[in-house]
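Shown here: the complex without one of its protein chains, the others still in place.
Right after this comes chain A.
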Amino acid sequence: MKTRRRNYDKDRMSDLPDSVLLEILSNLKINQAVEMSILSTRWKNLWKYISVLSLHYRSFKSIECFINFVSQFFSFRNEKTSVQALTFECRYYFDPLLLKRILKYLFSHNVQHLDMTVPCTLKQFPLSSNFSYHSLTSLKLSTSQELDTVPPVFPNSLKLPALTNLSLYTFTFRCTNEDDEDGYADPFSGFQSLNTLFIESCPLFNDKEGLFISSLSLVSLTILLPIDYDFYKFKLSTPNLSTFHFAGRPFQNLSGHNNITNFSFIKHVNIHIPLCKFLKYPSPSIILFDWLLELHLMESFTISSNALQILNSVPDSWKIDFPYLHNLKLLKIITSEVLPPPNGTEDFLLRNSPSAKKVIFPETTLKEIIKQELRRDKQLLKRFGHVFDRSGLNLDGTALRKRFSYT
């Protein structure tokens, strides 16, 4: 082969513009990106301009090393470089004051995408309703699940005017007025741009409280309840909602604010009810039937065979006044080997929309399907995909606070 490398000895990599080299650094583990300072004077300060950050405990030998790193990292970053996205994970005890300081840094640097996993021992996620966090457009908060621990409270009345995507895993909702035992927590009404809301395994502070989801802008809502949540009251004031995913036990009728119910905008519905016995409580079949009455204008409907079974136990006499699903174009049924779909129920659903397409899925969790759909919908830039997938980071709060010097 003939010689094809010209300029072989010349360092053409270092001639590339900062933005191109930063692209490489952003794809490295954060500590290695900083190490690249040593390459040459060209590379010395580049890492200070990285704006997509992933703080990953497993890149380090020990928690101490990691804490030491994090404290120095923020203080040495270029002060004028904003943080576009941060992934952060800490599964053990973490000083809430310290978390507050990190958040303060992030918000003062216009963070747009935030994905944080905090320990379950935290009492409340330390954002304050006194401030408006203008820059944030997507927020994903998770806690490390532990048995017998009340997950941290997700604060009410937060102001996140630009937030479009919110995902919460294992946070507690609590109503603002603690004397009002029958009250509703109202955590989302300050998010004027909220488009997609995903709530998984988020308990209410006590059985009497409920969750009020109030949003003019909300288009897609997902509520996933663990199998052991028997009581979960929620009401909606979401006039523009078009997609509704629900997995869990329907405990109450779908209700809107002040008993005004209007779910006519809801076009896409997924309902999954886990296999379990409901002996003590009102039959879910009545409630599920009521849901269908409310949602009768939907166009696509995904339902698990267990939910179909439950629906099947509705007395025939009720079905006489059922408005049916005139607009239905697609019916997806998720079958299960344990519990095949009952005969006849599909025909009941499709009676007024015979041209609707019927698709039968083999057993898979509805959650998976929902997640796939959400992933497809996600408008996040492609480059954040890998950032959000990374996880695994621990912090010892006290040591980090001592060394934290960027506040």
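In this text, a residue touches a chain if its C-beta (ideal position, glycine included) is under 8 Å from a C-beta of that chain, and two chains touch if they have at least 3 such contacts; residues count from 1.
The working rule: contacts and distances are computed from a predicted model.
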| item | value |
| --- | --- |
| Undisplayed chain, where the name is taken from the UniProt record, one of "SKP1-like protein", "Plasma membrane iron permease", "Ras-related protein Rab" or "Cytoplasmic tRNA 2-thiolation protein 1" | "SKP1-like protein" |
| Positions on chain A where the hidden chain makes contact | 2, 4-6, 8-14, 16, 20, 23-29, 31-32, 34-44, 59-61, 65, 68-69, 71-73, 382-383, 386 |
